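Provided herewith is a single structure, encoded as structure tokens, for subsequent inquiry.
Of the protein chains in this complex, one is absent; all others appear in place.
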Amino acid sequence: MTRQTLLGLGFLSPALLAVMMFFLLPVVLTVVFAFTNMSTSTGILGGEYQISESDLRRLPAVGVGEDAVALLAGAGYAVQPETLALFAAEFGEDRAAELDKLHGGAKFDDQRAMERALKELRRNPLRKVRDRKTAADLFRVSILGQRFATRDDFALAITDLGVPERDRLALTEAAYTGWTFTTQNFELLWELPATWRYALNSVIYVVLTLGFNVGFGLFLALSTFYLPSRTAQTFRAIWFLPRILPPVLYVLMWQWLTWDQGFISAMLRPFGIEPINWMRHTATHAWTFIVLINGCVGASLGMILFSSSLRAIPETQLFAAQVDGANRWQQVRHVLLPQMRWPILFITSYQTLSLLTSFEYILLATDGGPGRQTEVWALAAYHTALSNYGGNLEYGLGAAYALALVIIGILLSALYLRFFKFSELVAKPRIEQ
Amino acid sequence: MKKMTSALALIAATAAAPVLAEDITITVWAGGSNDSDHYRIDNIRIAADMLSREAAIRGEELNITVEGKRDFDGWDGFKQAVTLGAEAGNAPNIVVTSHLDIAPWASAGYIVPVEDYVDLDAWPLNNIYGNLMEIATFDGMQWGVPQDAESRPFFYWKETFAALGYSEADMDAMSARVEAGEYTLRDMLADAKKAVDMGLVEKGYGFYPRVSNGPDYAQFYQSFGGELTDTETGKLLFDRTAMTEMYQFFVDAVDAGVTRRNHIGTEWDQWYSEVANGKAAFWHGGTWHYGRYTGKEGNEDFFGTVGFTLIPAGNDAGRANTVTHPLVYLLTDQKDDRVEEIAAQLVAIASEPRLNALHAIKSSHLAIGKAEAGLDLYSGDRWAAEATEVLLPHANAQPNHPSYGAFSEAMFKGLEAAWTGVQTPEEAVAEVEAQLTATLGDELIVR
Amino acid sequence: MNTKGNWMLILALSLISAPLVIMYGFQLIDSVSRPAPGGIIPQEWELTNWRFLWTSIDSARPSIWRVTFNTFVFASATALLVCAFSITAAYALSRLNFPARRFFLAGLIMLHAFPTITLIIAIFIVLQFLGLYDSLMGVILVKAALELPFGIWIMKGFYDSVPWEIEMAGVQDGASRFRVWRELILPQVKPGLSALLIFSFLAGWSEFILPLVLAPGADAQVLATYMNAVIADDTRPDYGLFKAIGMFYALPVIAVYLLFQKRLMNIYGGGTKG
């Protein structure tokens, strides 16, 4: 290790650590999650073991014998010698004797009934709720609804219960509440008609927005190029602001412009046009505004980049063109545009990727509506995994959605690396030792 | 050696202290709550005060700090926050949320059954309506305590209704006619169309439904004969015919010019102000709308201007109905069992009739128990009294099923697609069915 | 012909820019006035929309000052972290010879165009393992990490433009590479560093989704989530209030823009952020 190597790696390591933690690790996790059925119900961090009432119905289907199911379904609480002995050890022989007299041999369906029975103790009453709860627990013979932290605990419990050997494995599997590995997410993605619509939406979104960004960015750059610098600066500022304004505020301004009592409606009312929500009226309206909202943000990037490459074109070329009698359009068409090929290509490829994966503005503007018409792939991933009205967050499926984007992202950027001559970027450092 | 001595001194000191002061912080997160719902959190505060006093009488020092939060980014944001918080091990101690969350959250182990900590047979929990308590159970266990009750009535604007030719007496009889299935959604549609055609209301304002997904749409599914669960197996039920007819109903409403095609996504505030001031002929909402109409929207003569009934039946297969969607207090799983216990006791105290009545009347919800309904504050409130009488007996709740969220979501998205004309009702139903059978598999029965 | 052409151009540009200008204009006007009911023309001038500054607009909402403080801490900590990590990493990638440098560079470019936000579920898990979920610290780390590829890329560009000879001269004068970096090279990239600082600050200031998902608790609220919650709350429909909060939220952004226009344009042009 030379000093330079050490210094290089040392200098890189803080960034490397951050990237590992919040990029690489998440990518790996996303890949893993995509192959699980993880959701709110399963939890993220592994599950426990529990058989609930509703599980009983599906147990036979997974190969648990009828008699085992009957065993599990049996009454929950029993006053019998074994449980009474436990009770006696904890709360005294007298109480146990009294309870035995009252309810000896009785079975109770649920904890509430058991507690009621315990309340009947007259001579040695259990006064505190807490004590009755503890006591009731001692009489529990069923494991229904009980959660066991580990596999072993559960195995022990069902063995105690007398579940036959041959059913134990299937039962344990069925009792696991955590997530398991599966390829079902991808089958789902493949089968669901909605998936294809999201993909199509993404394509529409990227193509339209990109077209607007590049076309409009070019227009802004070219038109401000010809204007006196003060005027040009004003227009550039107007178009630059959307880029730095906080998205929440920026979208709010659009909401105000478009809602039923907003600016557009108010302006059009005198002309007898019914006020409508211009952003959400139909899918076409929604798309128009999605493209405008994103486009006004994106166009400024094109504007800045194109402007600077325009400034790099020697003015003499324009003078020459003017001398040749070219009008402005011809200058643009034949002198300027041909020299903008690379910036245009760059913006196009760069924004394709970032548009494909961004959803913030759509989330704030239409949240995918109306009728999921503007739900793009990335937003679907977010909704599936993290936000839906029902509250059942499907992390696994969401990760599968995300994984598709990750793969597209890697493929596209690998392609761009080749295309934009990566090797030229990595000229060797000139100080060698 | 020195360390040891000081450790011993510490033990001695603590042992010598006569009363052990206990400091506990309880966080309460309430979803979907507005300003008028502040008693959801404040009642826990009051309960904390009571509990501390009780402890003081026993000679214990119990200091409870209650921290509340209710400004979430809608229900989605709230549920996301609770879920992720629970995974991260810092979930709030008490959550006030839809009873529908019990199933998934219980399966995930985020919440603990309230029955493990409080005596359900003791006051005040034994006074809560049985059917409401039932709504907070899942898999045979009592997971939560109902926090409020409500139901979702159908409203009509009396002035418009009168102009359509209905008399005062007709209006008085409306609830009964709807209940008996004599006045159906189709009749309503015809009346609404008439109202639009006569210029009583603007186009698109004949029938003015809820602007976003919610339990309300399950009501229309039921109106057309749909059932949400199969009583036998407890599985979710997808009734193709009922679903198609329900979608068709909304499409017809749009086609008739009675409802706007782009209605979904209308701003809530705009919606409230419009229905409260007679811009719409028919709409539906919730019992808590009363507070909003008479308060913020300034409708001073609610009973003179607004009539309410059950959601009418849609066809012969269906029934007039209303869904109650009580919020429940749930306890989350914490490392320290003592905290769960305190939280449970707070929930129990907060369910005292007087405390709950504060919430019910302040936020125009319904009582959760018999004693509460008998309190002056409650019975003196005309809306609470009438709504309880007309609606609550017929209210049913949506099922506590881990996958009901997905079901409801898909149902609404399909409706939205049909409504906005993106798909025909048949196409939409087929797509929803495909999606649900794929995602729910075994848990769904398609009929 | 040119002046006439210019007027045509200005006219066309003005027309196209009109919606944005109208939005900016009314953003300002509506925050200090009350429009006629159902209309948009301001009727009377008033400051009640700014009441959120001195009273709590809703009992459950944290004070705006607390939220503003959070946002400031979030944005500046993010900016400082991004800069601190970028200046070293970018120097290494730009100037130092070490094994696998090519690989790191390619990785950097890939990250630069990566669907970061779709990883948010997994990022949640990581934060949670670190015990940083629902804390400002956690969101700061994540935001800084996500901005890092961009920051490194920008800084690398600035390092690349420092003449090699300065570095060589320093080495020849007997200084270690570290000393050369600190005393000779770092001063040359100061303009870039301050541009990156401003840029990352703005990025942090505007961030919405990360705090929304990763820090939903009351303690870590920032202006973006605060404002969104105010808007989402359907009992308080009040564009005047929203706009006043928005104005308050945007003031630092506009100030920064006016002060550092040139530098910002530079960095947005030099780096590339969609």
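Letters A, B and C mark the chains in the order given here, with residues in each chain numbered from 1 onward.
In this section, a contact is a pair of C-beta atoms (placed from the backbone, for glycine too) under 8 Å apart; a residue touches a chain by one contact, two chains touch by 3 or more.
Here is the rule we use: contacts and distances are computed from a predicted model.
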Legend entry - Hidden chain of the complex, named as in its UniProt record, picked from "NADH-quinone oxidoreductase subunit K", "Formate dehydrogenase", "Inositol-phosphate transport system ATP-binding protein" or "Sarcosine oxidase subunit gamma": "Inositol-phosphate transport system ATP-binding protein"
Legend entry - Visible contact partners (per top-of-document touch definition) of the missing chain: A, C
Legend entry - Absent-chain contact - pick from C:L11, C:L47, C:A169 or C:L251: C:A169
Inset, instruction - Kindly state which of the options A:R3, A:R130, A:R166 or A:R311 is in contact with the chain not pictured. - result: A:R3
Inset, instruction - Name every residue on chain C in touch with the hidden partner chain. - result: 163, 165-166, 168-176, 179, 183-184, 187-188
Legend entry - Sites on chain A contacted by the missing partner chain, in the whole complex: 3, 428, 430-433
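Here, only the chains that are shown with their structure count from here on.
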Inset, instruction - Chain touch graph shape: choose line, ring, star, complete or other and state it. - result: complete
Legend entry - Top-ranked pair of chains - ranking by C-beta pairs in contact: A-C
Inset, instruction - Could you grab the centroid distance between chain A and chain B? Build each centroid from C-alpha atoms only and quote it in angstrom. - result: 26
Legend entry - Computed distance of Cα centres, chain C from chain A, in Å: 22
Legend entry - Per-residue overlap in chain B, given as positions that touch at least 2 other chains: 77, 80, 87, 267, 270
Inset, instruction - Would you mind listing the residues of chain A that make contact with two or more other chains? - result: 44, 261, 386
Legend entry - chain C to chain A touching residues, read off their complex: 5-6, 9-10, 12-13, 17, 19-24, 26-27, 30, 38-40, 84-86, 88-89, 91-99, 101-102, 104-107, 109-123, 125-126, 128, 130, 141-142, 144-146, 148-149, 152, 164, 167-168, 171, 176-178, 202, 205-206, 208-209, 213, 223-224, 227-228, 231, 239, 242-243, 246, 249-250, 253, 256-257, 261, 264-265, 268-269, 272-274
Inset, instruction - Report the residues of chain A in contact with chain C in the complex, numbered from low to high. - result: 3-5, 7-12, 14-16, 18-19, 21-23, 25-30, 33, 44, 220, 223-224, 226-228, 231, 235-249, 252-254, 256-257, 261-263, 266, 296, 298, 300-301, 304-305, 307-308, 328, 346-347, 350-351, 353-360, 363-364, 378, 381-382, 385-386, 395, 398-399, 401-402, 405-406, 408-410, 412-414, 416-417, 422, 425-426, 428-433
Inset, instruction - Please give the residue numbers of chain B that touch chain C in the complex, ascending. - result: 33-36, 38, 41, 67-74, 77, 80-81, 84-85, 87-90, 267-270, 272, 292, 296
